Every structure is written in C-alpha cells, then in structure tokens.
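Here the complex is missing a single protein chain, while all its other protein chains stay put.
Let's look at chain A:
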Amino acid sequence: MSELTLTVMRLGFLAVLWLFVIVAVQVIRSDLFGTRVTQRGAARRGAQEPRAQRQPAAPPQQQQRRQEGGRGNNRQRRGAPTKLVVSEGSLTGTTVALQGQTISLGRAHDSTIVLDDDYASSRHARIYPDRDGQWIVEDLGSTNGTYLDRTRLTTPTPIPLGAPIRIGKTVIELRK
C-alpha cells in the first residue's frame, strides 16, 4: 500500500475521531440550557393558549369573555382573588399565587406555607377552590383552631375577599 494512502488514512482516522468528539460535545450543549426562565406575564399568556385551543368550537362571546377575565385577574370569575398574602406573623409579606391548587398550611415541611409558629399544628388548615372557583378554608383538626375574622372555624367556609384568616400569630388574606 502506498505511503500516501496510509498517510491520508491516518489523518482521516484522526479527523473522524475528533469529529465524533465534537459532535458529542454539540449534543451536550443542549443540556447546558436545561432551565428556562420566563416572566410571569409571558408564562400566563402561554398557559392560556392551549386552553383556548382545547375548545375551538366555543361561541365567540364566551371566548371574548374568557379573554377579558384572563386580562383582568387571571381567573374566569370577575372579582375572584388572585393571590394569598401573609399580613402578620413571621412570614409577613409572603404571597402565593392562587392558580387553582390547594394550599396547605402548617408546620410540616411539605406544606405550601410552612408556619414557624408554636401555636400552629403540623397540618393546620388548607385553602382550596370549590367547583365554582370560590376559595374555601378548612381547619384540619388543629389544636388551637383557625379563625376567620373573629369566629373559630368548624366547617369548611368560603373566604370573603380581604377577610383575615388567623392561625396562631399568622394572619393571611386573599387579595385581588
């Protein structure tokens, strides 16, 4: 075999070997950007689109109404709260966006809002939306009780906008 052929093959082999390495590194590049940071507003708009697509046959006025609702307060119902605000206690200032999920309160580490409060039970109360989108607070058998305004809760109770819910030293409210 001629010297030239072997030299070309030798260099060619090194080239393909390195080409493989480079291609492999290119594949890795996609992993470097493994998380996506989006602005809330953008995320919300993005989240609405699939919902609109899911019911393409909806009457026009319904679509319009839904868009209005989305622009106004992110919910279908006008006047519904959009966030939960801690107004007193060690977590003062914390807000949680209300997006249809159940919010658990208590000292347990897996609670949505972990209360660092001697008067709170580990699973103290939960706040959840009912089928109409009305937010309900329910005491989960806590020792010291959950108070809506001045009354101690015994049954799941709808939360009026801005009414203080008191758990130990913590006070939370629902706001628009």
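What we mean here is this: contacts are C-beta pairs under 8 Å (C-beta built on N, C-alpha and C of every residue); 3 or more make two chains touch, one makes a residue touch a chain; residues count from 1.
Keep in mind that, in the parts below, contacts and distances are computed from a predicted model.
Visitor: Under which of the names "ABC-type polar-amino-acid transporter", "ABC-2 type transport system permease protein", "Cell division protein FtsW" or "3-oxoacyl-[acyl-carrier-protein] synthase 2" is the non-displayed chain listed in UniProt?
Guide: From the choices "ABC-type polar-amino-acid transporter", "ABC-2 type transport system permease protein", "Cell division protein FtsW" or "3-oxoacyl-[acyl-carrier-protein] synthase 2", the unshown chain carries the UniProt name "Cell division protein FtsW".
Visitor: Write the list of chain A residues that the hidden chain touches.
Guide: Residue positions of chain A that touch the missing chain: 1, 5-7, 9-14, 16-18, 20-21, 23-25, 27-28, 31, 33-40, 43, 51, 55, 58-59, 62, 66, 76-77, 93-97, 99-101, 112, 129-133.
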